[in-house]
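Take a look at the structure set out below.
And now, chain A:
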Amino acid sequence: MINFSYEHYMNLLFHLECSDENIPSEIARRIVSHAIAPVITVTSTPELDKHIQDTYSIDSLYMLLRFFGGCVSDRDQASESKANAPHSSSSLTTTKTTRARSRSNSLFQRDSTQSQYIRFTRPLPDLVERHDKNDMLFDHHSLESYLRQYLELVEKFTFDSTSHQLLKKSLYHNFFSLAISSTTTLSPFESFNHPIMSLIALDITNSQSYEDAKGLLIKFKNLHNTIDKFPIYINTYDMLPVFLLCYNADSPEEVQQCEELSVKIKKQLFVESISLPLWKNSYQTEPFIKLHQPVMSSLDEMIYFLQSDEQNTLPIELTNTTYDMLEKLVYALLIPFMQRKIAFWEETVLQPKKSIFHGSKFLKKLMSRASTSSHQQQNILTKDHDGNEYFASSSPELLLRKLADWSIMLSDFKTGYATYEILSHDLELFPKYLASCLEWEAVSLLMGAQNIVTVKMMKNDISPLIDRALDAYDACAANTHLSNKKIGPTNESTSLEPVLSYETRCLILSSELFLSLSDTWTSTPYAINYLESILEESRLGPCSRIMIWERLSDCYDLRVDPRIKSKVEQVQKQDNLEEPADNEHRILNSQDDLNPSNIVSQGLTRKRKAAFFRLLAAKMWAEQGQWKQVKWCLDNITDIYSRVGLVNRDDLILTRLREEYNIAVSDSK
Partner candidate 1 sequence: MTIYSFWIFDKHCNCIFDKEWTIPSQPRSGTTNSKQNENVAKLLYGLIFSLRSITDKISSDPVDFLSQKNRIRSITTGKCRVHLFETATGFWFALMTDFKQDDYYDILNHIYKNIFVRFISLNYISPSDFVENEDEKGGQGIRKINNKNFINNLELFLSPLIS
Partner candidate 2 sequence: MPQYFAIIGKTDNPVYEAQFISTQKKDGTQEFPSDLKELNPFILHASLDIVEDLQWQMSPISSEGNVSVSRGGFLRSKNASTADNCYLGKIDHFYGLAITAYITYSGMKFVMIHGTSTNTNEAIDDNNCRIFYQEVHELYIKTLMNPFYNASEPITSPIFDLRVRQLAKKYLK
Partner candidate 3 sequence: MSSSAGQQQIKTLKVLGEDVWKNKVEKINSELFTLTYGTIVSQLCQDYDRDFEKINDELYKMGYNIGVRIIEDFLARTALPRCTDFNTTSEVISKVAFKVFLNLTPTIANWSQSNDAFSLIISDNPLSDFVELPIDAMKSLWYSNVYCGVLKGALEMVQLDCDVSFVSDILRGDNQTELRIKLNKVLKDEIPVIED
């Protein structure tokens, strides 16, 4: 019995056996939680990396650990029940599940605090080196080429008969997660991708000792001095260094060494250690399991791994041991550290700010107006090595931002929202900071409000926040535009892109979170509005744009009046339950449901709109030569259009697309 998990869904292409499962409507919130999950850097030594390479054919410790990003408690690598390739047909071979995990996984957990996600990344120096000087959040060219590669895999792994409803959703969310998250981008305006923990690894088998540890720690602590152009908005003091002691479990000496070293490090360097039995003789006799790619990673890595045929495996026991280690790491070290920091910032930065106002709204208003002028010197930007001006890592603005960001990383959306709210008043003059702050103020509302977001809230609170954020982004773009003009004939479009990348992220993120609300009748128009803005403004590549078009179709599909929602769901459920062999009956049934005398079509849905946007998507997929996507889109709209005489004529696009598809398919054969 496969326990359908978050990871299964996000990587559904590699778990096609799950393609008829259901996902909760608030899936987007899971993805966002994961997208902003704490980032852990992995610093290793060449000896250790070599050792790992020799044993497991994995390039480095980072490369090994990155497979373990995601929801820690889900243990998705370990719970992988199949040793076979996902597209192999021998799905009947009985396989061992390593550990019976009957409790529900993160996908179906109600309370988001129950599942903690983490992400792994390269060591800080690597990140700094790769940092884009324009502060670009993501690069749409890479996104597009990733998408194209992914689509190739789709083409390769699926058949015409593959059930594609859920797969298409997965495909979009995969795309979505990459647009909103990155493990390598260090944004100056927000701290989600700033590493929170630095894992410094030692190879005990290779006799690495206290001296090595000390050296590595000093190196880490001095990074801001030693690295050229170290970003002024990154502070290694806000990162928790933790030593990872890798040893051979068969060697009692090494076990003892680990224990001693850990005590010594703690006593003398004041740093915690955690040990991982990376080697053990029995591992080799264990079955190995194939590792799947983690859901969230950097775009570059994603592209790289999609291209490579490399298949990494690890012994099952090691996988589980690693998860045990990670659970300890997260629950015993990472979360308490973040909580301590949050408490500290609340006390030292937030409280003094609050106390001035004595909680009086009137005073607060008065003061905030006064503060923009009198406290001007507080908000001073610092020039960095490239001449860009940022808030420094120790500035109250950035600390507050971190307080808010970390709060929502730990699912404390209330604190997050309140802090963003306070912070936004201080950032009026700094549109780039303000925009992101407002955006996340809205996001924290959407993430935290669960199902109680009312029409009024959407209209009066969330939507205006997003609109303000978008205005602020626009203002940034305008500024950039102006300053570029002053400087001279630089390429305008590239210099606008950094801002646009944020704006696109804001739009796609807001739209998706609106869709996760229960009152989709009210929320979908907002989502549609944001998605349409993406199509109007952003510079996404053609396939990426079609993804947005399809998402628009999904939005319309979800637009169901609450009064009939249960009825529609019932109908859909019935449809799902029916055997595919019972096809004729099913068509008859759905005809009945869409009968105009039936309440479903009395202006309480947008099914026709949904079909139309799907059709447009099909048309555009055809232009891109993505015939599998064309086919799926056409399949999707067959039902609704088959009964409409208006649209089935030979001179219309639907017929043309069908013909083109048939030609394309027969050509390829």
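Here are a few things to note about the model shown:
By our rule, a contact is a pair of C-beta atoms (placed from the backbone, for glycine too) under 8 Å apart; a residue touches a chain by one contact, two chains touch by 3 or more; residues count from 1.
The set was built so that all candidates are chains of the complex that A comes from, given by their letters.
A quick note: this is a predicted structure, and the numbers were derived from the prediction, not measured.
With chain A as reference and 1, 2 or 3 as options, the touching candidate in the complex turns out to be 2. By the touch criterion stated above, chain A contacts candidate 2 in their complex at residues 521-522, 525, 529, 556, 595-597, 601-609, 611-613, 615, 643-647, 649, 651-654, 656.
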